[in-house]
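Have a look at the structure that comes next, please.
Then we have chain A:
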Amino acid sequence: MRKMKGKKLLALLLAVLMMATVFVFAGCQSNQKEDTQDEQQQTEETADVQEDAAADTSLDDVMAKGELILGLDDSFPPMGFRNDENEIVGFDIDLAKAVADKLGVTLAVQPISWDAKEMELNSGNIDMIWNGMSYNEERDEAMNLSEPYLNNDMVFVVANGSEIADLEGLKGKTVAVQNGSTAQDILEASDLAADITVVGFKDNMTALLDMEAQGCDAVFMDKVVANYTISANGKDYQVLEEGLSPEVYVIGFRKGDQALRDAVQQALHELKEDGTVAEISTKWFGSDVTIIE
Partner candidate 1 sequence: MAVLSVSNIKKAFGSNVVLTDISFDVEEGEVVAIIGPSGSGKSTILRCINQLETIDGGQITLLDDNMIAGTSPDGKPIYSSPQVLRKMRLNIGLVFQNFNLFPHFSVMRNVTEAPIHVLKMPKEQAVEEAKDLLAKMGLSDKHDAYPYQLSGGQQQRVSIARALALHPEVLFFDEPTSALDPELTGEILKVIRGLAREKHTMVIVTHEMAFARDVADRVIFMDQGVIVEQGDPRQVINHPREERTKLFLKRYSEDSQD
Partner candidate 2 sequence: METLFSTIDAAYMSKLLVILLQGVLTSLRIFAITLVIAVPLGFLVSFAKKSKYKIISVPINIYILIMRGTPLLLQILIVYFGPYYVFNLSYNRFAAIIIAFVLNYAAYFAEIFRGGIESMPVGQYEAAGALGFTKAQTFFRIILPQVVKRILPASANEVITLVKDTALAQTIGVAELFALSSKQASFKTSVIPLFVAGIFYFVLNWAVTAAFAYFEKKLDYYK
């Protein structure tokens, strides 16, 4: 799935540009001394974020406003997407609604640009990222992550009737991935990398269309998305049985928001116990495929 490479850099760039803009509007009084001060200020702000853990009001805040805001890129079926009524639906949305009910608050969904998800989270515009987000170490460092709730395999999708039947058959072929996704990372780090050509697209949809137009031979993507695309849209694709390393989906919270993260985790646990999770999973995947404990 998609990942956060370069986001810290962008955040830093933003901060620097903001400072520059503030200088400009303050009448261009920039000098060496002020530059140093601003750097200090920035360091302090970073420290502030970390200190929040000491006074964690995250759960109380959510309870007080009576609303839990879920941020998502609403183009990721079946986890979170817009249906033909323009409503945002999906497995993650149903699960999050059940969690919100459990907490006694309403769920609000806020579409965001996936590239800006870290900034959306840190600036408090959303309370969590819950959108089929794959676990990786960078995300674990940047956010406070939940326990994994779903397994996700990365699979190769080929056109029906393709001569490619296994990983061996991919050698010398062209494989498409979504740019900035964990799929791209995994593929490029794999043993296959030396023998295939990897092309990146803005999303899985474009990658699949490229395969239809015979621009590439296979698409490497999340299994849940691939299965949904084939079954719901009747696409004439095939999923290779052999895949690469498996992944898990997690929910991302702000670094300091331990109380909220724990409350959501506890709610998930209870929903698993009372069978709600199984019900939701069956609705979207045909059986309970979750790994919530």
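Basis for inclusion: all candidates are chains of the complex that A comes from, given by their letters.
The rule is short, and it goes like this: contacts are C-beta pairs under 8 Å (C-beta built on N, C-alpha and C of every residue); 3 or more make two chains touch, one makes a residue touch a chain; residues count from 1.
This is a predicted model, so every value here is computed, not measured.
Visitor: Among 1 or 2, all from the same complex, single out the one that touches chain A.
Guide: By the stated definition of touch, the match is candidate 2.
Visitor: Touching candidate 2 in the complex: which residues of chain A?
Guide: 10-11, 14-15, 17-19, 21-22, 24-25, 27-28, 45, 74-77, 81-86, 110-113, 115-116, 119-120, 122-125, 203-205, 208-209, 212, 229, 233-236
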